[in-house]
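A single protein chain has been removed from this complex, and every other one stays in its place.
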Amino acid sequence: MTANSIEEFRLELREWLEANCPQEMRDGGIVEDAICWGGKDWVFSSDAQKVWLERCAAKGYTVPTWPVEYGGAGMSRDQEKVFHEEMGRIDARSPLQSFGIWMLGPALLHFGSHEQKLHYLPPIARGEVRWCQGYSEPGAGSDLANVQTKGEDKGDHWLVNGQKIWTSYADKADWIFALVRTDRDAPKHKGISFLLCDMEQAGVETRPIKMISGISPFCETFFTDAVIPKDQIVGEENRGWDVAKYLLTHEREMISGGGAGLSGGGRALGAVISDTIEEMDATLRADAMRCEIDALSIGLTLERYKDQAEAGQGAGDASAMLKYMGTELNKQRHELMMSAGGSDALEWDGPLGNRAGDWLRTKANSIEGGTSEVMLSIVSRRVLGLPA
Amino acid sequence: MTANSIEEFRLELREWLEANCPQEMRDGGIVEDAICWGGKDWVFSSDAQKVWLERCAAKGYTVPTWPVEYGGAGMSRDQEKVFHEEMGRIDARSPLQSFGIWMLGPALLHFGSHEQKLHYLPPIARGEVRWCQGYSEPGAGSDLANVQTKGEDKGDHWLVNGQKIWTSYADKADWIFALVRTDRDAPKHKGISFLLCDMEQAGVETRPIKMISGISPFCETFFTDAVIPKDQIVGEENRGWDVAKYLLTHEREMISGGGAGLSGGGRALGAVISDTIEEMDATLRADAMRCEIDALSIGLTLERYKDQAEAGQGAGDASAMLKYMGTELNKQRHELMMSAGGSDALEWDGPLGNRAGDWLRTKANSIEGGTSEVMLSIVSRRVLGLPA
Amino acid sequence: MSKLVMSEEETMLADMARGFLDGAAPVSKLREMRDNGVTHDAALWKEMADMGWAGVLVPEDAGGSDMGFAAANVIAREMGKTLAVSPFISTAVIAATALRQVSDARAKEALGRIAAGDATYALAVDEGVKFDPDATQMEAKADGNGFRLSGKKQFVVDGALADRLLVLARTAEGLTLFDIPADRAGIERTASNMIDARDTARIEFSDVEATGDDVLGTVDQAMTVLKPALEAGQAALAAELAGLSAGAFEMTVEYLKERKQFGVEIGRFQALQHRAAHLWCETEVTASAILNAGRMLDEDPENAGMAVSLAKAKATATAKLAVIEGVQMHGGIGMTDAYDMGFYMKRARVGAEWLGDYSYHAERVAAARGF
Partner (left out) sequence: MSKLVMSEEETMLADMARGFLDGAAPVSKLREMRDNGVTHDAALWKEMADMGWAGVLVPEDAGGSDMGFAAANVIAREMGKTLAVSPFISTAVIAATALRQVSDARAKEALGRIAAGDATYALAVDEGVKFDPDATQMEAKADGNGFRLSGKKQFVVDGALADRLLVLARTAEGLTLFDIPADRAGIERTASNMIDARDTARIEFSDVEATGDDVLGTVDQAMTVLKPALEAGQAALAAELAGLSAGAFEMTVEYLKERKQFGVEIGRFQALQHRAAHLWCETEVTASAILNAGRMLDEDPENAGMAVSLAKAKATATAKLAVIEGVQMHGGIGMTDAYDMGFYMKRARVGAEWLGDYSYHAERVAAARGF
């Protein structure tokens, strides 16, 4: 795309946003309540939220890079960058967030059949169906391939029994994509299938898990003779690990991006600190500078890897690195924010809002989606070639 | 010992020191050149150094806690503490330093026969015989028990062949105590003997190793059909590992003590930094404070362990912990001193003397006498009881 | 200076305390209190008083057990291990030490009530987000023979439960410490919803009357009384944090031994072994700093400042490492509310801030060391 046409694109988009983004949706929207997750049971927090979603969905702006036929706007990466810049210019809220957009969508786009894409993607793009992820199982921890939930082949369907854990927002989701062991005799990684399951059926139950941060974003999900028709599989039977690996990489990049504090609304650490601290002491200042230097370097690395990928220069196992560095950084950043907040930060919903909850939440960053230890082992093995 | 008699002891000692310590020997003596190592070929740097050694040796003050019959002064620990305090009061140099005092002496006192003690200890106490240590071998690294130097049993003597490395000051030593494999068929730790070897004989040669700090405190030592009479063994045949382990523990404590900067002459880090830096920036100040806090805490731990040992409360595998913490701290301390020294510290023998050489030297602290990694593994296994 | 070891009495005290707290105040007790919205258990505090803990720093002639600061640290450390909830530091350590500095009948009587478990105290110093007594702005205006106090305090630990408050306020020529009943007219206490579920309050003073009798020590010279009290509190808090580190560390090592991943105990993974070993080393050197602080307070209180700040700084850093490693090594389960590790992490954070954070005490160590 030429520079000219990209500038045209920008102007058109700007005009559309000015005309269509409701004023109430122009507040940056970084608090939890501002998020629109969608789904069958979604209750819009305001008319503006509803209108904003509908208008965006109609243009494909909820999933700007997805093909138009699947509900997207078919944007190139350059266009997408402009899209985010223009959204940021007016502090527009994201019209829709969901695991369907982040996780299942990319998996289907990569592994799904044309029919599956047509069937599942548009409802995601319109915010009509909310998805959750069923990977981990109790006791499996970092050993994700240790899937015990089993799917018995019953001809036209699998009969699924087992238990998943850390299924984010499963209590609010309509569908779940899950790893299920469909061949118990095959080697660990070779007998897993990636299945799509309607949660509104007998035999699927969820229970929220309360976390140390006081909230319950995660659930346990139980399958008892749940029925999953044979066409609800992504990729080939018993090759679900390929899909899972693909998505894990994707998830790591997502977590690391958030971790580096580079997503919308991330203020410079120094600015956040000076909200509560007039003059930093040597320790806080030194730590904040180190953290800022790392944040900027990691942010540039995210940019570099994306640019490299686009230029066809493979970034290798970059996702493990970014996931590790980004999440460890985020933990440090929140430690410093707690330190800066002093006693004001020690209350639930105190003068600094949910700062303590956010801090506690970050401690999971280096666990979920592959622990820091697993990431380092991946780098050691795959990048450095050290013996396992 | 009662408080009264210890005060009497102090006053007598103070009087003796005033009368006998030459004025030139009252300069703290922390530079390398001030050290008196003794040995057959020792050249005293001054008459005062010679007189000071002789007077101290006559009183047993070179090895204050050794029994009088072996050349010491038979001091209790309380007395020794007073001795060091009084020496420090007038900034008196240590009259004699040697591996004989630090290493072989303790080993002989613990494992040697009465005859051996009578034969070997007094010359060490008088500074007449200088010893070096032959433990490590090329390629063995942390695996100290991997001794390849072999001693063939020839009836009244062993015929020794092999090579040692990191033999500190071997080129200046008269005798060496060495680990030698005397049973090739026994398990690794069970076929080693702890032998004493006169270096002034055919078949023993040394070659200095130049280090990155520019000096050559270490040597390689080669044994080619060297003869060691059967009575020159400490402890039992093939039980040399017991002696070695005992000494390793001892060595670790020694290194950690030096590392914590608590031996005589250690100035507070802040004071050293302000020699060259008028006002510390946040990073330097924060790092210096952390380092100082750690130094003080480790110093107190040394004190606590000694007090516990005296009170009969076992400190367990404390030596590995102290060695690890002390040497890592010392490395950090020297990094900060280099940073404070700026470009003045980047020259060999520049305005800050040998600061760079000292800094480079510290990098070996966490390698010699058992690496930091080995220390952590020891703590993990022996203290925490984690599976190997 | 005595030896840097625990005396036989202190070892016995620790054993006894451990036995009592494991039964009467384990982490599950804190959880239960939190779930029920309760921040104080008066019966438990009474039991502690009966064991002599409330009077640990109260002279015997005032009814105390007068065991000294090292002993107070021993108790605080054991309380830290199980995250026991009590007004021990506020009342038995800080208030008792402050009252001890004053030798009058009123103070003696107050000490007696503390020892008996009949009076609880809280210290109201902080006005901003950080501990900084010298920056106190709250005013105590002279008014006839007395004063009128107006201003706001925050992070008053045990401030909602306490019968009495020690309040630091600015008077004509300096700072003055007041000892007043918490229910006096014009005092409005708002319980803070703390992450560690412990009793803490924000307190507003609106023209609160105080007489000359309410002054603890001398007008304009609060520090004579407050400095030893703060140092005693900081040392005990450091000990509590050290106990907390030990408690979190024990849980973690146990978990490393039993939890299996990829077919083996995760305690076999060398990277975790080394990190756990490093953590243990840090807990060991921290323990030395705590012992030393207790010794200095008992034997050379005038010069104990650096030892106390060293202990608080080091204990804060070690506790932070212990809970971060604790959660990380536990993985997902460590993040759940159902597991105890989160309680340790939250308490460590609150303890890190109370009575001066790492930076505050590091700067004091540096100043004492000449930089």
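We call the chains A, B and C, going by the order they appear; numbering starts again at 1 in every chain.
Keep this in mind: contacts are C-beta pairs under 8 Å (C-beta built on N, C-alpha and C of every residue); 3 or more make two chains touch, one makes a residue touch a chain.
Keep in mind the model is a prediction, meaning the values are calculated, not measured.
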Identified contact with the non-displayed chain, of A:L53, A:M280, A:L346 or A:A364: A:M280
Of A:C56, A:C132, A:V204 or A:A288, the residue in touch with the unshown chain: A:A288
Interface with the undisplayed chain - residues on chain C: 269-271, 273-274
Footprint left on chain B by the chain that the document does not show: 136, 141-143, 165-166, 209-212, 214, 276-277, 281-284, 331, 335, 338-350, 356, 359-360, 363-364, 366-368, 371-373, 376
Chain A residues touching the omitted chain (full complex): 268-271, 273-274, 280, 285-286, 288-290, 292-294, 296-298, 300-301, 303-304, 307-308, 310-311, 313, 318, 321, 324-325, 373, 375-377, 379-380, 383-388
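In this text, only the chains that are shown with their structure count from here on.
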Averaged-CA centre spacing for the pair chain B and chain A, given as whole angstrom: 57
Contacts with two or more other chains, residues of chain B listed in rising order: 280, 285-286, 289-290
Residue list for chain C, restricted to those that touch at least two other chains: 362-363
